[in-house]
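Note that one protein chain of the assembly has been removed; the remaining protein chains are unaltered in position.
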Amino acid sequence: MAERRLSASAALAEALREEMTRDETIFILGEDLVSHSGIFGQFKGIPENFPGRIIDAPISETCVAGCGVGAGLTGMRPLVDFHFSDFVTCAMDELCNQAAKIRYMFGGQVKLPLVVWCPDGAGLRAAAQHSQSLEAWFVHTPGLKVVVPSEPADVKGLIKSSLRDDDPVMFFQHKRLFAKEGPVPEDADFIIPLGQAAIKRPGADLTFLTYGSGYHLCLQAAEELAAQDILAEIVDLRTLKPLDMETVAHSIQNTNRAVVVHEACVTGGFGAELAARIQVELFDYLDAPVLRVGAKDVPIPFSPVLEDYVLPSVAEVIEAARAVTYR
Amino acid sequence: MAERRLSASAALAEALREEMTRDETIFILGEDLVSHSGIFGQFKGIPENFPGRIIDAPISETCVAGCGVGAGLTGMRPLVDFHFSDFVTCAMDELCNQAAKIRYMFGGQVKLPLVVWCPDGAGLRAAAQHSQSLEAWFVHTPGLKVVVPSEPADVKGLIKSSLRDDDPVMFFQHKRLFAKEGPVPEDADFIIPLGQAAIKRPGADLTFLTYGSGYHLCLQAAEELAAQDILAEIVDLRTLKPLDMETVAHSIQNTNRAVVVHEACVTGGFGAELAARIQVELFDYLDAPVLRVGAKDVPIPFSPVLEDYVLPSVAEVIEAARAVTYR
Amino acid sequence: MTLDREELLRMYRTMVCVRQFETLAGEYFAAGKIPGFIHLSIGQEASSVGVCSALRSDDFLTTTHRGHGHLIAKGADLDRMVAELLGKRTGYCKGKGGSMHIADFALGILGANGVVAGGLPLAVGAGLSIKLRKTDQVVVSFFGDGASNRGPVHEAMNMAGIWRLPVIFCVENNGYASTTPVARACSVPDLALRAAGYGMPGVTVDGNDVLAVREAADQAVARARAGQGPTFLENKTYRIRGHFEGDPQKYREEAEVQAWRDKNDPLQRFAAVLRKGNVLTQDLQQGIWDEVEAQIGQALAFAEQSPYPEPKEALEDLLVNP
Partner (left out) sequence: MTLDREELLRMYRTMVCVRQFETLAGEYFAAGKIPGFIHLSIGQEASSVGVCSALRSDDFLTTTHRGHGHLIAKGADLDRMVAELLGKRTGYCKGKGGSMHIADFALGILGANGVVAGGLPLAVGAGLSIKLRKTDQVVVSFFGDGASNRGPVHEAMNMAGIWRLPVIFCVENNGYASTTPVARACSVPDLALRAAGYGMPGVTVDGNDVLAVREAADQAVARARAGQGPTFLENKTYRIRGHFEGDPQKYREEAEVQAWRDKNDPLQRFAAVLRKGNVLTQDLQQGIWDEVEAQIGQALAFAEQSPYPEPKEALEDLLVNP
């Protein structure tokens, strides 16, 4: 049977329609959702099919996030749309001091089902305040789960698990990947458990550890490298917290070399955490240092020539792969 | 001549008095500053000596931070007091989307002198929302400098450089260390340049890389280790961004072993960045993986037994030192 | 609506309970038995009791760093409250929260909050949840005059306003935000003036007159239950104790405090009313104080005898599915 292909947006919308049908406590709250089915059209079909369960909020990210927390504590399963992930900066107290800590501070009295959906990433010439990848902040915040899908099927499987999960989840989906298509299972019960990485391309010479848009850079790099007989294995982490260290370890035990690739700027990014763990937990397996490829340490500039230069490139990924394989 | 000793609070106040006398564009803005000279008494003598230049703000962290930016852009040199560092969560847009990016977004048209003074850290039984160490978020934000002093002299020397610097500086000072005394030069021109680490204790067997409250854990650990003939060198980073990698490298080239110690929770903390860099830049010098010691990955709990368990301990630092020295 | 004798006495008893709880908490703190810092609500009992007595047990509440009174007035268990203040395993939060972080979700108490104004957006979320779940519950969100200047208050009031949510915004204007007098921080004399900016009724009441507070609260609750939307309620009161226990209080004259203590004590005022109406007698009053004292003594004993948590318990309760 021919695989059905969907865009990442369509995969998200399908998953939401399935879950909202399954569980009527799920609702969507955010800015400008109803008339255009989300500013990226990511909620296609929801306004028509679930009137009253997708709600346009005023421009009030602080209260919108807090609203998600309050609703999640009182019997609902909110998905909060953050419009642009850059605006999580307007709700860090609600996300990191409230959502992340409530269950713990109150001694486990309550659960907080809450999905914070954040369209992130650069490449749209949207400049410094509409292009960030901020997942590392939340990885450093105990009490939050962090999910970053790269392909449509992952989007469907992971948003469904996130909506069924009883803990707050930060869900980052890359703006530039909404239209990108891929095979997506039709099965309404298809889910991808949080904390499960996927080996998306096998290879014996080195391991690419990546997620989100970084995955697509690695895929291209792996193909070009294959032509030079360097076989890269690609581990798509998919969930950064909880982290599937087991899959990471298995891969590196075979390849003895690793390169972490993400779009966020290198310094203090998630690649730092991963490299720091690997050089301890797999010290004896490493034949080369763990290299990191990410954006250069500046805000995202507007002009295409500048933005392209700042963002990580396939060439840089290939260069890192060559470096760790000493070829 | 006998060295003069001051508490960290007194060192801060002295530095501010000296700088405010030297430069009348400096002023202090924050909550509850005037009647008690700051809620920790950290601005002793300022309200009396500089009336009108230390200003009580309403509880409006968002606008207080933005106010610092606006004043810094128009000829003043503001020091913004954040009351508790936990409340930076109420101003992440102003700090990370505005302050950090303004000079860059506008093509270098303007400079933004701004010191954001954040009393941070745990140990006061103040629970999850008044005990955090959030420096890693800002290290991951291009455009900000990050300073974390550990001793009174560092406080004086670094706050003075921060106030004289033309870029926004996040300055984290540990609440539990305000009363701790140490020698402080009286010289009004004593400054410690940003980006300069200090080897505060020489040792040949391993290197402790630390800052803020972690420094005091390392000091105690180093003394106990010395009794076991394990000689630890302590590098107090003092500034996390810009980072003095040269001093870090020199030390590790001698000791071939490193342990990073900080109070922030381990996952995604600054130790990750440091370990990730070291295992690349000093790969051939390392005889052991770079270990990290920090708080356990939970919010800071209230009950003393719980909080003490979550925070990094001297015992854990010693254990890590033993592990990297294989003794 | 007039209150019957039982209700009046219940309210008086609760006010006595808050007063005695706070007084003893202060003593325990001074004795070094309570870690961290605590913020007491002595002098503000009419606000907590006047408002919470108008609520049902399934109604929601968010409170602040100064929340003991609200918790007690909503029916929180004294044993578990004291145990939490002491950091014991039997506390509401197993010792993880402390004074600033007590909640009782079974009673609709969505929690005290260490972040000033942190509770308001949560309250709006609870209000939205009520609307979506189609129940007739209401939410009360307590906050202070200082908190009223924070942005989340604005966003919360606007959202509750446009969606006509059953949320009661109750500001306890106690004259100070930490060291800062209200007039130096708030750009309006009566905070209730701001309600007009959100299309909701704004009422300023004598916050030390428990019956006046109760009446205003009853009206706000009725409006909310009837689906007529939010109300802004300003209870003008006074903080008798320091901002936190140990506060040097250089920002005010002792005489100012004394005047409020002597002439405007909410318990004395309510007792006088009840005595005048023959609802309360000397004996009955004494009986109530003794009974409450015994109850709190018991709570203290329970807490003192309770064990501290095991260190490793610090790693529990973070996530449902780690």
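Every chain is named by a letter (A, B and C) in the order it is written, and numbering of its residues begins at 1.
By definition in this document, contacts are C-beta pairs under 8 Å (C-beta built on N, C-alpha and C of every residue); 3 or more make two chains touch, one makes a residue touch a chain.
Since the model is a prediction, treat every value here as computed from it, not as a measurement.
K.L.:
One chain isn't displayed here. Which of the visible ones does it touch?
P.N.:
Hidden chain, whole complex, touched shown chains: A, B, C.
K.L.:
I'm checking contacts with the chain that's been left out. Which of B:70, B:123, B:185 or B:304 qualifies?
P.N.:
Among B:70, B:123, B:185 or B:304, only B:70 touches the chain that is not shown.
K.L.:
Which residue from C:65, C:150 or C:223 sits in contact with the chain not drawn here?
P.N.:
For the chain that is not drawn, the touching residue is C:150.
K.L.:
Which candidate, A:9, A:42 or A:60, sits in contact with the chain we can't see?
P.N.:
In the complete complex, the chain left out is touched by residue A:60.
K.L.:
Determine which one of B:44, B:83, B:103 or B:238 touches the chain that has been left out.
P.N.:
That would be B:103, which touches the missing chain.
K.L.:
Which positions on chain A touch the chain that was left off?
P.N.:
31-32, 34-36, 39, 56, 58-63, 86-87, 89-90, 124-130, 296, 298-299, 301-310
K.L.:
If the hidden chain were put back, which residues of chain C would touch it?
P.N.:
149-155, 157-158, 161-162, 184-188, 193-194, 196-200
K.L.:
Residue by residue, what part of chain B touches the chain that was omitted?
P.N.:
27, 29, 52-53, 55, 57-58, 60, 62-63, 65-76, 78, 93-94, 97-98, 102-111, 142-143, 145, 165-167, 194, 242
To be clear about the criterion, only the chains that are shown with their structure count from here on.
K.L.:
Can you tell me which chain lies farthest from chain C, using the average of the Cα atoms as each chain's centre?
P.N.:
Ranked by distance of C-alpha centres from chain C, the top chain is A.
K.L.:
Could you tell me the distance, in whole angstrom, between the mean C-alpha positions of chain A and chain C?
P.N.:
That pair's centroid distance is 41 Å.
K.L.:
How many Å are there between the centre of chain B and the centre of chain C, using C-alpha atoms for each centre?
P.N.:
Distance between chain centres: 37 Å.
K.L.:
What whole-Å value do you get for the distance between chain A and chain B if each is reduced to the mean of its CA atoms?
P.N.:
It comes to 31 Å between the two C-alpha centres.
K.L.:
Could you check chain A for residues that touch two or more other chains and list them?
P.N.:
In chain A, residues 93, 97, 104-105, 142-143 touch at least two other chains, as defined above.
K.L.:
Hunt down the residues of chain C that sit against at least two other chains at once, touch-wise.
P.N.:
Within chain C, residues 93, 95-97, 101, 113-115, 118, 151, 318 contact more than one other chain.
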